[in-house]
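A single structure is presented below for examination.
All protein chains of the complex are present and in place, except for one that has been dropped.
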Amino acid sequence: MNFDKIVAKLSEINDNNFLYHFTRNEMPMPSIESLSCIMENLKSVLFPGFFGNSDIKKDTLKYHIGASLDLTHKLLSEQIQRGFCFACEDKNQNCIDCNKNAQDISTAFIEKLPTIKHLLSTDVVAAYNGDPASMNHGETIFCYPSIRALTHYRIAHELRRLEVPLIPRIITEMSHALTGIDIHPGAQIGEYFFIDHGTGVVIGETCIIGKNVRLYQGVTLGAKSFPLDENGKPIKGIPRHPIVEDDVIIYSNATILGRITIGKGAVVGGNMWITKDIPAGEKVLFDQKNIMH
Amino acid sequence: MNFDKIVAKLSEINDNNFLYHFTRNEMPMPSIESLSCIMENLKSVLFPGFFGNSDIKKDTLKYHIGASLDLTHKLLSEQIQRGFCFACEDKNQNCIDCNKNAQDISTAFIEKLPTIKHLLSTDVVAAYNGDPASMNHGETIFCYPSIRALTHYRIAHELRRLEVPLIPRIITEMSHALTGIDIHPGAQIGEYFFIDHGTGVVIGETCIIGKNVRLYQGVTLGAKSFPLDENGKPIKGIPRHPIVEDDVIIYSNATILGRITIGKGAVVGGNMWITKDIPAGEKVLFDQKNIMH
Amino acid sequence: MNFDKIVAKLSEINDNNFLYHFTRNEMPMPSIESLSCIMENLKSVLFPGFFGNSDIKKDTLKYHIGASLDLTHKLLSEQIQRGFCFACEDKNQNCIDCNKNAQDISTAFIEKLPTIKHLLSTDVVAAYNGDPASMNHGETIFCYPSIRALTHYRIAHELRRLEVPLIPRIITEMSHALTGIDIHPGAQIGEYFFIDHGTGVVIGETCIIGKNVRLYQGVTLGAKSFPLDENGKPIKGIPRHPIVEDDVIIYSNATILGRITIGKGAVVGGNMWITKDIPAGEKVLFDQKNIMH
Amino acid sequence: MNFDKIVAKLSEINDNNFLYHFTRNEMPMPSIESLSCIMENLKSVLFPGFFGNSDIKKDTLKYHIGASLDLTHKLLSEQIQRGFCFACEDKNQNCIDCNKNAQDISTAFIEKLPTIKHLLSTDVVAAYNGDPASMNHGETIFCYPSIRALTHYRIAHELRRLEVPLIPRIITEMSHALTGIDIHPGAQIGEYFFIDHGTGVVIGETCIIGKNVRLYQGVTLGAKSFPLDENGKPIKGIPRHPIVEDDVIIYSNATILGRITIGKGAVVGGNMWITKDIPAGEKVLFDQKNIMH
Amino acid sequence: MNFDKIVAKLSEINDNNFLYHFTRNEMPMPSIESLSCIMENLKSVLFPGFFGNSDIKKDTLKYHIGASLDLTHKLLSEQIQRGFCFACEDKNQNCIDCNKNAQDISTAFIEKLPTIKHLLSTDVVAAYNGDPASMNHGETIFCYPSIRALTHYRIAHELRRLEVPLIPRIITEMSHALTGIDIHPGAQIGEYFFIDHGTGVVIGETCIIGKNVRLYQGVTLGAKSFPLDENGKPIKGIPRHPIVEDDVIIYSNATILGRITIGKGAVVGGNMWITKDIPAGEKVLFDQKNIMH
Partner (left out) sequence: MNFDKIVAKLSEINDNNFLYHFTRNEMPMPSIESLSCIMENLKSVLFPGFFGNSDIKKDTLKYHIGASLDLTHKLLSEQIQRGFCFACEDKNQNCIDCNKNAQDISTAFIEKLPTIKHLLSTDVVAAYNGDPASMNHGETIFCYPSIRALTHYRIAHELRRLEVPLIPRIITEMSHALTGIDIHPGAQIGEYFFIDHGTGVVIGETCIIGKNVRLYQGVTLGAKSFPLDENGKPIKGIPRHPIVEDDVIIYSNATILGRITIGKGAVVGGNMWITKDIPAGEKVLFDQKNIMH
């Protein structure tokens, strides 16, 4: 083997080569390890006693929450800045401003935690009420993929709302890998949301989901197709995913595509392929006549 | 940011707040790390030479198995007790009795291991015979999601049979996260069971599955709907999932819902939505006339 | 509990018992930990700056690539030899030859890396062009399950082509566990391939996929059934999975089974069940008349 | 090798065999790992910003200190109980009382931390003033063996005062291993104490050391001999080590043995062997006439 | 900086350059990590319940000991072979013979463990009887540098007796780093040996120490000078360290050099410099007249 030659070939760089990532100011890529640590800290803040230093007492709880939040603020600030650096295309960008901006966003995020906690508490209720196999609320917090995925999503969604690049996507991919539930951080999801079992669920970037919605495993809320620009590249950011109104239930493996509306209280049966609006209250099922015996 | 105020808000507890877990007797939540260690030990006992200290010899094997079992007994006793503590609602419960009970259950579980090992050996045969891509039995033991998921399930099922709270569910969620196969510990599954590929499979709490059954990825054996009690909460524990008799094959992404029976030897085609009994021996397929060109 | 008796029972071995793995020459099972290290090194070589020691510079890049490749060569040689040992059934096999053979294959694999890198670069382009939610190429490299799964697959496929036993399958199962995408190392896949979201995708051993193909989550390219030999065992290695020609798109949860051909430029709608050829350019969709309201 | 026979021989136990440690109530030996964690937490409380989560701010410091103390209390309670169990010879001992006692001692220890912190602050001043090579107080806190050894000693001494068995000795042996400074937890040491370099220093169990004392490496404050009881065993607990009064300096490798007194302000030269009282203010040196050229 | 030039300079190798270690047959250097694991296993075998899986029971002890021994045998065989490879100067050496030889030595070592255990049990008695501060035998096993250093020494000595290169020295340096006690594996030491405190003790390669000897910290049993060969290199292996007969006590920081004999029952005072024989029963002390006031 001509080892030197292979090394040389693999080291070749031409300026536009997107397979290489050169940093500015030695700011490395976001750290999965640090983001995992952030998520562990946030889970111990949002669900005290279930995660983290699990033995909590009423009179010392505030210290644990304060310490975890302060550490989170510090770690998150750095990851946000790495996100900015990753996305930065302006060679004249003032990095000190970015650092300040990252700190401010991290602070704004911390301030939103009570709201996030409230939303997740409704998700816990939805999981408990939506699954006859669930024995108590605590079991859903500690074990259920739905709560794990929604914890990641609701945190990532807030960071995206604060215009942090890349980091929200990493956070949802972390739970995607563990739960098989793929919720884009851009999706908007109301309270009391529950996904049973969850593997294979996809919720696209521009979805709008109301309150008290329940999905089962394998449900897709996706795009039907997407317009290309004059260069044949997909146009980014166009609303292209479903709107799902309050109180809807969608059973396993149903595929719902395009900017359509599933009306309030509708029920979509399993394995359906839906590309048109469903009126409020309607139940759509797979017609069993189509089974060939 | 008023940091102290956010901390105070996040530390507020009212007595019924299910987002906080207070322990009794400083007994912490079950430990995922310890349960992983238990599973590693059990896999080295059930499949010696494949997992664990992988270089085994006939004359020293018994020492490794004995040491792993003894360690498992100790670790499992503690996790079972944590499970009891988690589920305990009786403030006057005698914890010493619980400790004794946990030890006894751990012992009873160890006594069941030869049976569990036998069942898994049939699952290995089923995997080898059921997949033309499989090169030998060892490959299925070492690599196949089916064997991983069933090892977790068969262990969790036995612990549930012994009335251990929470722990069985954690054990199956551990394999759910890795394989995408979600088998509820309450399900009853006969010997020679095989799930090919597996991602997205859901097998509900009250399923009863016979011998020699084969599933493909994305198959749901779920509940159709569930009755609510007078408070609008789902009634727990009602039989609501399918009965699948011996020798059935169910192809990918089929959804089978409700307490129906798939008769002996039946074949269910992929992407089907089944909510009614299928007679023994019948093949049901997606009618390709329903494809729109 | 009669502990000694249970240990004795679990330690019983009869000569043909496939639940025990005895090694030859003390060669242990392949190491998941070492293979993870190999994959980390290869990712840092294929996508410098994105993975590994993430701060790269033009003038020192070659040292990092050389060091990673040299380490990979050494680690991979050993894992390949373990693979040979696992599969070895010839008690008279000369292990020194196997060692030499493993080294040679490891070398041949390293020599193929520029080709693998080129293929993956086309997959990155396909991911960026195929997903309106993607912000830049780097995001797909760092976050997308498609790139993770294809990196594992393209490496495993090359090792299988070099006739390494077991190791390729372990490598694809590693990404299967993380992404829910199950690509058999034997499948042949052209350039510019993209799998969006990915959970639940299955691509079988004898699939042949052309250039510029796009799949969505839950798509199965599987076998319809498989012939058994005179002993009732499946015959290994028969072509039994679909051929998918260039420019095909297959939407979520479609199941395509058997050695059929999906013609160039065809589009298969979501949740379809396809067991017959689809002509080039044809679009097949779920007929929405089959929905029961 | 007759492996079984060797195992049997090494497993033989007779009831009085002190080489085996059987626990009561499954209480394991104290954990070095947990004690290390306790020491890390205590160092972050005693020297905030130098150790632990090193980036502290005035307005969040209290949370970090509160969280570290609460965790320390919990971990230390358990280690204290393990210490009791280790030393317990009463088969009828009520373990629940021991648990309560351990908790109370852990609390009492926490209450003493401000005093310990004050003492250590004087030791830091002594180190800075006593070493011309020291650049600032912070360097002595972060780098100096003296401060490391005294932090362990002052903590261990307080635990011994609270009558905790075994644990204090483990804590001082931890710093002995790292610094070569062996201070028995029973020794009494006044404020402003400094040991320069430190390797080889021994300070015995019944030493009494005043304020503002300085030692150099290799100094022994030991016992000359010790009386035996009627069984030929050493009688435990008799005062047998030196009393060193305020403002004494003892140079390197000096050996001072027995319950003698080194008077206030005395200076002992290096390599001396002292077994008799030294009056206050006296300087004793090695007579250089005894050098043979 | 001309980085390439510095790298080139640091990569230059001439054939006799002893700063580079090239392996034969890809056999790496001995692994400190593996040797630590071996020592942990051996300590759990020699002192069951004190180290390792600390909760032992009479009826399962044999499994833990058997499993630890079997693992030790395997790990140690490999390290012994690495030792052989390190020392090997014969380019035609048959490595397969070395492997066999390493296995045999590992077996012979295991067979010696009951003897080693007996010797260490006498050292534990000596530590307990020799230190008034010791509370019980268990404390000396768990905490005392003397027992730690002697456990390493007695194991290393046996391996050296079996003519294993390099590994014995590594094992004693591991305890040297932790205890400050430097015992050469070649030294011969009788039963009931105790070193109090221990930091700074040196016991040379050709020392012969009788039964029931006690040393204190800083004692050197060293060589006075050593003859050179015609090339000015020290001649290896000549007896050059003291013989210390039974029942001798040597106090702290005494230096005893050369092949002299310290007679039975002699006592050597602290800080002495001894280069001549001391008759049996004699006490030699530092003459306090030599103190200059």
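For reference, chains read A, B, C, D and E in written order, and residue numbers begin at 1 within each chain.
As a convention for this text, a contact is a pair of C-beta atoms (placed from the backbone, for glycine too) under 8 Å apart; a residue touches a chain by one contact, two chains touch by 3 or more.
This one's a predicted model, so the numbers in the text were calculated from it and none came from an experiment.
Taking the complete complex into account, the chain left out of view touches A, C, D, E. Checked against the full complex, the one of D:38, D:69 or D:274 touching the unshown chain is D:69. Considering the full assembly, C:74 is the residue among C:74, C:161 or C:264 that touches the omitted chain.
Listed residues A:20, A:47, A:63 or A:216: the one in touch with the omitted chain is A:63. Listed residues D:21, D:74, D:184 or D:197: the one in touch with the omitted chain is D:197.
What chain C contributes to its contact with the hidden chain is residues 53, 55, 57, 60, 62-71, 74. Against the chain not shown here, chain A presents residues 3-4, 7, 26, 59-60, 63, 74. Within the entire complex, the positions of chain E that touch the omitted partner chain are 1, 3-4, 6-11, 13, 18-23, 26, 28-30, 86-87, 165-166, 169-170, 173, 176-177, 180, 182, 184, 186, 199-202, 204-205, 218, 220, 222-223, 226, 232-238, 240, 253-255, 257, 271-276, 282-290.
By definition in this document, only the chains that are shown with their structure count from here on.
Shared contact partners of chain B and chain E, listed by label: C, D. More contacting C-beta pairs link the chains of B-C than the other of the two pairs C-E and B-C. Note on chain placement: the centre of chain B and the centre of chain D lie 51 Å apart, centres being C-alpha means.
Measuring from the averaged C-alpha position of chain A to that of chain B gives a distance of 26 Å.
In chain E, the residues that touch at least two other chains are 55, 57, 60, 62-63, 65-66, 69-70, 74. All chain pairs in contact, by the document's touch criterion: A-B, A-C, A-D, B-C, B-D, B-E, C-E, D-E.
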